[in-house]
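This report concerns only the one structure given below.
Heads up, one of the protein chains got dropped from this complex, but the rest are sitting where they should.
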Amino acid sequence: MKQTATTKTSYHIPVGPIHPALKEPVFFEFEIEGERIVDVDVKLGHVHRGIEWASRKRNPIQILYLAERICGICSFCHPAAFTLAVETAADIQAPERAEYLRVIQGEIERITSHVLWAGVAAHEIGFDTVLFLTWQMREKLMDLTEYLCGNRVTKGIMTIGGIRRDITEDMIPKITDTLNYLKDNFEKLRKIFLDDKTIRMRSQGVGILTKENALKLCAVGPTTRASGVKKDVRVDTSYFAYGDLDIDFITPDVLTNEVNGDVYDRIIQRLLEVKQSIGLIEQCLDTMPSGDIVVEPKIPKLLNQLKKVNGEGVGRHEAPRGEVIHYVKFDGENESPYTWKVRAPTYNNILPWIPMLKGEQIADIPIIAASTDPCMSCTNRVAIADGSKKYEMQKEELHRLSIEKTRRLMK
Amino acid sequence: MKFSMLPQVFAQMFKKPFTNKFPAKYTPPSTTKFLEAVGAGKAKLIPPIETPEGFRGKIQFDKDKCIGCNLCIKVCPSGAIESKPEEKKIKIYLARCTFCSQCNDVCPVNCLSMSNEFLLADADKYSKDLIVE
Partner (left out) sequence: MTKDQELTPEKVVKYFIDEFKPKIKDIKIKERAAGSKKNKTPSIWMKIDNSAFKGAVKHLCDLQFPHLAIISGNDLGKTIELIYHFTLNYGNRLGEINLNISVELPKSKPKIETICDYIPGALITEREKQEFLGVKIIGIPDDRRLFLPDDIPKGIYPWRRDETGPEKLYKNLHEVKK
């Protein structure tokens, strides 16, 4: 980036590494002209923990729990993608019932994540009452997760060649109760998000990602689908039980008949996906076959089998934020994998931020950055360096700017 | 609709709050002192929400059953279990435990189980409460 010239009107605003709207550190440097963002530069790696390297000393069963700790909200999809990769490499086929149970767990996680995101997005534009409504909904889902898996966040449900806990007949009423509760509240949430003037004003026409850019920059998940690209691992490929289920692509034009690729479309996209996920869980509960839930219950035997594997595999799963892909290679000598490469969805959704943010205002940064539901970062400090003077802008300050913009628009 | 959230807000005014006020209605200035007072019978503790069946809490260890096969050490993702070769038993450091219950699954004699106890905060990670043996 160029040095700020004294004669030029543009200046630079660094945002981060602890940054607006998000839950993990990332560093942005904006070039600003007046209120407009002219250029953006992104720096990453503030929380790079060398997880792939840590796997070199662990066996596949231990890595499951390491993968679970890559992200707290995606604590099912990383072990799921890892399991898929290992199963492909070792040619293990999970029992049919386990495949359906995995779908149920995956979809519960998707709803939890999308509902959480809806709350955060509302908070970013200063609509905190919606935040409390969505988090109340989420609490029910967390209770359900705890009931099905044994813990609220780290589910510990995935295992190689199956799943660790079954859903028995007597557990189904609690699931259907929660789903019914969600359906009722989903209607409320849909009305608030789609009919409310405040949300429309702040999100329509803001942070546009065109279809062409989404394809070129390899965006994934709801971010790319909101721009009209039909890409969803659940529909495109057959893994777990998704190949058996009745599922179709969802893009915002299902509801509005047009695709704009703005923040509003990304809100619609996620709300529609919540509804789709509820449908998928119901389908699974209806059509789930009976049988074993794990193909090899003796873990030492499984580990011996994996130790002899010489090969590689790729596992892909549609996480709430998009496609997560794990690559695993075994060399046939060591217990731990030779290579393990993790790619989380946000990795691909970083570059699309740049066209989204260009030309927007500072007050729009929080909602645009949050609209891809990035798995990193939390607001804290923005320093504005203006010549020799230095101001520090706290998280509250940026948040206040965003709220003030909402107020201005409402007048 | 301009204020679509208003009906919700009014309805909420007449509902019981969703949050369980654990451990007391108002956060005590010092949790340790508050817990001492509870122990002495001077204050009342609002209990936490009950955990469901199958909750993965503090590990329980049935020492007599253990045969010292060390399989749990092999699968423990965080290295929380230590072998005691002279006794042929194990020692679990709960400060490192991730509560995945993988050791429970692998144990051939079922000497490990998960309880529903989850209030394990301690100032010393090697305190007696956090070591199971």
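In order of appearance the chains are A and B, and numbering begins at 1 in each one.
Keep in mind that, in the parts below, a contact is a pair of C-beta atoms (placed from the backbone, for glycine too) under 8 Å apart; a residue touches a chain by one contact, two chains touch by 3 or more.
Model, not experiment: these values are computed from the prediction.
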Out of A:166, A:236 or A:335, which touches the unshown chain? A:236
Specify the residue from the set A:254, A:295 or A:351 that touches the hidden chain. A:351
Missing-chain contacts mapped onto chain A: 43-45, 48, 50, 52-53, 88, 93, 96, 99, 215-220, 229-231, 233, 235-244, 248-249, 289, 314, 316, 323, 325, 327, 329, 338-339, 341, 343, 347-348, 350-351
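Operating definition for what follows: only the chains that are shown with their structure count from here on.
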What is the distance in Å between the mean C-alpha positions of chain A and chain B? 28
Can you name the residues of chain B that touch chain A in the complex? 1-2, 4-5, 8-9, 18, 51-52, 54-56, 71, 74-78, 98-102, 105-106, 114
Write out the stretch or stretches of chain A touching chain B in their complex. 58-59, 61-66, 69, 127, 129-130, 133, 136, 139, 143, 146-147, 150-151, 154, 156, 164-165, 188, 191-192, 195-198, 299-300, 303
